[in-house]
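A single protein chain has been omitted from the complex, and every remaining protein chain is retained in its original position.
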Amino acid sequence: MNGSELVPLRGGWSRPVPLLAALALFAVLPAVLAGFDRGYLYQIANLSLIFVLLSASMHLVTGVAGLLHLGHAAFYGVGAYTAALLSSKLGLGFTATLPLSGLTAALVAFLVALPTMRLVSIYFAVATLAIGQMLYLVMLNWVELTKGPNGIIVTKGLELFGFSLSGRLPTYYTVAVVVALCVVAIGRLSHSYYGNTLRSIREDDQCADAMGVRTVRLKMEAFTLSAFFAGVAGSLWAHMTGYISPGDFKFSESILILAMVVVGGLGSLPGAVIGALLLILLPEGLRGLGDFRNIMVGLVMFLSILLLPKGLFGEVSALDFARRQWGAAWRRTRGGEGIGWR
Amino acid sequence: MTMRLFGLLAAASVGLSGTAFADTVKLGYQLPLTGETAQYGQDFRKAADIALAEFNKSGKPFTVEILFEDSRSDAKEGTTIARKFVDNKEIVGVLGDFTSGVSMAAAQVYKDAGMPQLSQTASHPDYTKISKYQFRNIATQAQEGPYNAKWMLSKGYKNIAIIAEQTDWGQSVGAGFTDTVKAGGGTIVFSEFFNRGLKDYRSLISKIERAKPDAIYTGFFYEDGAQFLKQVQQLGIKTPVYSTSAAYSPKLLELAGDAAEGVHLTSNFLPTDPSADVQHFVTEWKAKSDGAVPGQFPAQAYDAVRIMLAAVEKAYPNPTREKVRDALAETKDFPGVTGKTTFGPDREAQKELVKVEVKGGAFVPVAD
Partner (left out) sequence: MIDPYYLQQLAIGLSLGMTYALMAIGFTLIFGVLNVVNFAHGEIYTLGAFAGLVLISAAAPPAVAVIFAALAIGALAGFSLERLAFKPFRRFTDEASLKSRAMRESTLLSSLAVSIVVREGLEIGFGSQMQSIPFAYLINTPVRVGPVILVTGDFIIFGVAAAMLVGLQYLLTRTRTGLAIRAVSNNPLGAKYVGIDTDRTIIVTFVVGSMMGAAAGILTGLYYGAVFPAMGFIPGIKAFVAMVMGGLSSIPGAVICALILGIAESMATTFVSSGWSDMVAYGFLIVTLIFFPNGLFGARRERV
């Protein structure tokens, strides 16, 4: 490549509108909530954010890399248990447990991926299902370590290097900042040459292999990274709720996260976010229907998939959107067309 | 069907009121109304409705309203509901949840907000230790275990096998029972936990039998209990089975049939008790549920609601969360259908237990 054709990157963001909009949302939302004095709304906002992160992390492995993952909640659980155990046994605070939870979940994912990553399609899916169930059984039955069904009370709230962040607004901001950083990282990963390589594996792994892509290694990386973010979400949940038990990380949670990604649009990060918000907010919003609300959730999910099988915000729209917003930042040669971060 | 209509009416009335009566005190009740444990939550709502209707008809200077919220036995939803109840300044006390996991998660919210929480079933050993706001109306295994252990030892059983479900409650069943058996000179020859909802107990039963116990002590709810007892009968095993009050439900007899014959268990609620209070509850319950007899759990919920109502009454006028909590803590010898209830300083209910045996397809109280 001829160096003289390179133009310097212009600050990274070519169109700051969506970024500003997102920032405004993050900043305005708590102000509005503070006006109502409603802890309920904070709770829902935090819960939605955690599930946005879970759904975004699943987007990386299932949407971008195309690995049907049926055990994601277990890595969420590994993260939550790591945080809970580190804080209750070793007295570590949130600042330390947050990265450690992610790393532990990633380590576990790496170890289980070693033997299973060569499996393809549904064989891989059922292997993740089995791994998820096995991790759940460990949380439930290894009473000496995890206290089994008794769960763990996490006495330490959110804090940053010793500063307590346990009020409503600080909690919200902590969760929001952590989730936003993770989502941005996932966005960079999925709209980059790296993400494009993962997409090539999803479309045709044999072809990608033939082109020199190290498919197994890349799949493992995607799987491990996604577990890392799930682990971070677990740590947020453990410190936010103050009590975790194995029931929070059942198979049905994995399916819920999968449903978020698919309803939003497989392969689309904005879709994953929208899907998570929809499936957390909808059951809350439908409380007025009493016992019928879950039927309605099922119906809405069914209709959305039926009418928009590629998702509420499908992959093609998501890629177009990303290109419109950041295309200039990707362009490294004059007049050239960028296809993602390098 | 009637149950559902009633629920809808209750939900509708919740929406409409608020400004209508000046003197309405509100309580929250979080419980699973949908999902796999909905049967318990639905029963609790029915029991609460009975208790509430009685209270509001009894000519008190104020009426009470209960807001029911469905937690699906999911900690996510449980904590969200807890926040919602805490936000509602009119709510002075909360009942529920059903499973300990959700009760524990919600309790973290109530602890910070200073909201009294009274659960009819939460059995986690640490539940009441969370803060001074957590109460429960259930005989804990710390009380029931030793009682049953003494009962079994007095029958001459020395080698005892224990199985219990792998939940926090099941864990406490084993813990409370084992020590007393050992202290009394007995031996625990087998001890294991099974996953709730296991369908086929035959492998487990064969394994228990290999340990040759004199009797089996079990910690399960009626669904698992019925499956277990049926399969014990199928395998032709005659070892006596003892269980806890959690299995005390007419559904156990209905599902297990003659396989339940001879099972010994404890209870603190007998629908056959001739006292007016119990008979009133049983009659009301039957009218609402096609003639079915209430079991242990609905009775506990009925009492929990009435204890809470009594506390609200004591805190009236101008009840606050703090006043309701103090009134709850002072509860002494509350005459309920599950016997007299007194909250100790640890906010645990001290209950009187009755020994029961299944004879001729019915629960019959026995002397020993």
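So that you can tell them apart, the chains are marked A and B in the order they are listed, and the count of residues begins at 1 in each.
Keep this in mind: contacts are C-beta pairs under 8 Å (C-beta built on N, C-alpha and C of every residue); 3 or more make two chains touch, one makes a residue touch a chain.
This is a predicted model, so every value here is computed, not measured.
Set against the missing chain, the residues B:A175, B:L255 or B:A329 yield one that touches it, B:L255.
For the options B:G59, B:G185 or B:G236, the residue in contact with the chain missing from this view is B:G236.
In the full complex, subunit A makes contact with the omitted chain through residues 62, 66, 68, 115-116, 118-123, 125-127, 129-131, 133-134, 137-138, 140-141, 202-206, 251, 255, 258-259, 262-263, 265-267, 291-292, 294-295, 297-299, 301-302, 305-306, 309-311, 314-315.
The chain not displayed touches subunit B at residues 4, 34-39, 42, 163, 166, 192-195, 197-200, 202-204, 206-207, 210, 223, 226-227, 230, 233-236, 251, 254-255, 257.
Simple rule for what comes next: only the chains that are shown with their structure count from here on.
Computed from the mean C-alpha positions, the centre of subunit A lies at a distance of 38 Å from the centre of subunit B. Residues of subunit A touching subunit B in their complex: 37-40, 42-44, 47, 140-141, 143, 148-151, 153, 241-245, 247-248, 283-284, 287-288, 290-291, 293-294. Those residues of subunit B lying in contact with subunit A across their complex are 4, 7-8, 11, 15, 33-35, 38, 69-70, 72-77, 79-80, 83-84, 86-87, 99, 101, 104-105, 107-109, 113, 124-126, 130, 166-168, 170-171, 193, 195.
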